[in-house]
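Got a structure for you, questions after.
In this view, the complex is presented without one of its protein chains, the others remaining in place.
What follows is subunit A.
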Amino acid sequence: MIVFNKVSYSYDKNSGNAVDELSMSIEQNEWIALIGHNGSGKSTLAKLMNGLLLPTSGTISVDGLSLSEDTYWEIRKKVGMVFQNPENQFVGTTVMDDVAFGLENLGVTREEMVKRVSAALKEVDMYSFKDQAPNRLSGGQKQRVAIAGILAIMPEVIIFDEASTMLDPNGKQELLETIKGLRKTKKMTIVYITHDLSEAAYADRIIVMNEGRQWMSGKPREVFQYQNELSEIGLEIPLISSIYAGMNEHGVKLEKEPLHMKELVDQLWKLSSKM
């Protein structure tokens, strides 16, 4: 779905490359977590994926279309983006207007618009709020409306650029559940940018960025094995993984590396019933 071929990007000539000779690809329907410390190049990468930035060198293609000055408009329809601050994304006076906003520029008929907006709001379970003012919603609800606005455009890919950072724990959970729900009903490629590895645990694959390069790529279970190495580049594996590492050192071996608490407790229960 998204292919990077030796892509570099630098914000100005005097500083180094924010993204440095990066080659990688993301498959259709994959849920990718893009992680890395502040300044590792992950947000730059996201902006390159939907043509907000054009590479200094190298090539990017999205859904078979090569990114250039001529195609970035087309590519933005394919790649929607949810940003960090839900407050900055609202333009409409009602939730419904807001979701419709993106469609107004696409020349969609009114009939089609109403259909798409309703469907998108139902998809994120915000339909009952359609006539409310967006500023009265909670953070998690605001991000869900932002997602609906993107779903209405029917993109192939949605990028979440640290979209959970400003949410409280309930809001974060709400956002993750919404994405999980979307994946069940729709074919959709997800790029989820975060520096919280416990959120990254839900992805199919994690790409770890460091100094503008892909530092590692693998399933969450594989990546979390590298506790020390990740900590050297400023990242922290989920608490459950650290606890399991301590147990493992003291002779408790489980069939699979637990990604979250339920997996740990369930496996321990099985293990102890055999003991």
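Simple rule for what comes next: contacts are C-beta pairs under 8 Å (C-beta built on N, C-alpha and C of every residue); 3 or more make two chains touch, one makes a residue touch a chain; residues count from 1.
Here, contacts and distances are computed from a predicted model.
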Absent chain [UniProt protein name; select from "C-type cytochrome biogenesis protein CcsB", "Nitrogenase molybdenum-iron protein beta chain", "Multicomponent Na+:H+ antiporter subunit A" or "Energy-coupling factor transporter ATP-binding protein EcfA2"]: "Energy-coupling factor transporter ATP-binding protein EcfA2"
Sole residue of A:94, A:165 or A:217 that reaches the chain not shown, by the stated touch rule: A:165
Candidate in contact with the missing chain, chosen from A:124, A:223 or A:264: A:264
Residues belonging to subunit A that touch the chain removed from view: 37-39, 84, 138-139, 162, 165-166, 168-170, 195, 234-236, 239-240, 242-252, 261, 264-265, 268-269, 271-272, 275
